[in-house]
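What follows is subunit A.
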Amino acid sequence: MGWFEFVLDRYNYWIVIVLMMTGLYIVFARGNLVKKIVGLNLFQTSVFIFYITIGKIAGGTAPIYIDGELDHGDDAGHGEGVAAGHETVVGDGSESLHQAPAEDGANALPHAEEHASEALSSKIENTFAANDLKAGLESVEPSADAGSLHTAPDGADKIANDSLLHLEKPAAPGFEVEGGADAANALADVVHHSSEVIYTNPLPHVLILTAIVVGVATTAVGLALAVRIREAYGTIEEDELETMDNVAEFGDTAAAGLAS
Partner candidate 1 sequence: MITPGLAIPLALVAPLLGCLAIWLLDKSPNLREGATLITAVVLLALTVMIFLAVGSGQQPGYMLIEVIDGLPIEFKVEPLGAMFAVIASGLWLVNSVYSIGYMRGHNEKNQTRFYMSFAVAISAAIGVAFAANLFTLFIFYEILTLSTFPLVTHYGDEKARKGGRIYLGVLMATSIGLLLPAIVWTYAITGTTDFTVGGILIDHKEAVAPITGVLLGLYAFGIGKAALMPAHPWLPNAMVAPTPVSAFLHAVAVVKAGVFSILKIVVYIFGIDFLTDTGASIPFMWVAAGSILLASAIAMHKDNLKARLAYSTVSQLSYVTLGAMLATQMGVMGGAMQIAAHALGKMTLFMCAGAIYVAHHKTLVSEMRGLGRVMPFTFGAFFLGAMSIIGLPPMAGSWPKFLLMLGAADAGQLAIIAILMISSILNVVYLLSIPVQAFYMSPTVKEEDGGDAKSQGAGGAGIQWGNLKEAPILCIAPPLFTATGAFVLFFFADPLYNYLLPIAGGG
Partner candidate 2 sequence: MNFAEQLPVLPVITPLILAPVTLLLPQGRAPHLFATFVSWLTFAACAFLLAAVSDVGVISYHLGDWAPPLGIEYRIDLANALVLMLVSGIAAVVFPFAYASVRLEIDERQSTFFYCAMLICMTGLLGVTITGDAFNVFVFLEISSLSTYALIAMGARRDRRALTAAFNYLVMGTIGATFFVIGIGLLYQATGTLNMADLHDKLAGNSSRVVGAGFAFIVVGVGLKLAMFPLHLWLPNAYAHAPSAVSAFIAATATKVAVYVLIRFFYSVFGFDFAFEAAAFTWVLLPLGLAGMFVASFVALFQEDVKRMLAYSSVAQIGYMLLGLSFATVEGLTATLVHVFNHALMKGALFMAVACVVFRAGSHSIDAFAGLSKRMPVTTWAFILSGLSLIGVPLTVGFVSKWYLLEAAFAAGHWYAGFLIVASSLIAVLYIGRIAEVMLLREPHEEGRYAIPAKDAPLSMLIPMWVLVGANIYFGVRTGLTVDIATRAAEALMLTAGGAP
């Protein structure tokens, strides 16, 4: 049942596609201007979901800094909480992984392994991680194995695989304290213990937030135009509008013909 799983695993993409097509269909097929706007919204929403899909990591929380206290009681230097959290994830995923065992090896989270691999996949999206990982460009097994929701082919895989390679040694043996301790120490101050929490890639969220703002603005302008059209024409049905415009145009021509 390979194909079935193949389809099922990608249910989020199917949702995107169905929404997108529905939205486009409404835009083209419906004559009512407000319905067109609704269709446009559906269409845009599908894109939002698409972007969220890109950034989502199974089990990852929203990219908002979560205080380390929950886990190990360290409360030092959290003044710039959100900013630091942001930087951690936006920074190098591999280093955050290195650090997790270093600081909290004993308190390894119940699903540490799963999280680790998801953190890896977070780097798929991660612009900056890529710079560190140029070394290993040969491909290994796809990142889907790592339990990631994300199953992008090709280029994305490559980078994911790079990170896998890179992390194989320190991460695989069950997050014991040994590996990567030095790297972790160096970064300890910067990351503020946040790394044991797995965040989804925030960048697509930021992007889509912008797109949502744009979408809301478009909807507002569109609806405002619909209101004005209703004021001016007395209808918002496209067929009737078109008829009225045509009459106006032919009327113009006829009048001009008479004048000349």
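Here is how the candidates were picked: all candidates are chains of the complex that A comes from, given by their letters.
Note that in this section contacts are C-beta pairs under 8 Å (C-beta built on N, C-alpha and C of every residue); 3 or more make two chains touch, one makes a residue touch a chain; residues count from 1.
Quick caveat: nothing in here was measured; it's all calculated off a predicted structure.
Participant: Every candidate listed belongs to the same complex as subunit A; state which one touches it: 1 or 2.
Facilitator: Touching partner of subunit A: 2.
Participant: Which bits of subunit A are touching candidate 2 when the two form their complex?
Facilitator: 24, 27, 33, 36, 40, 43-44, 47, 50-51, 54, 90, 123-130, 152-156, 159, 204, 207, 210-211, 214, 217-218, 221-222, 225-226, 228-229, 232-233, 241, 245, 248, 252-253, 255-256, 259-260
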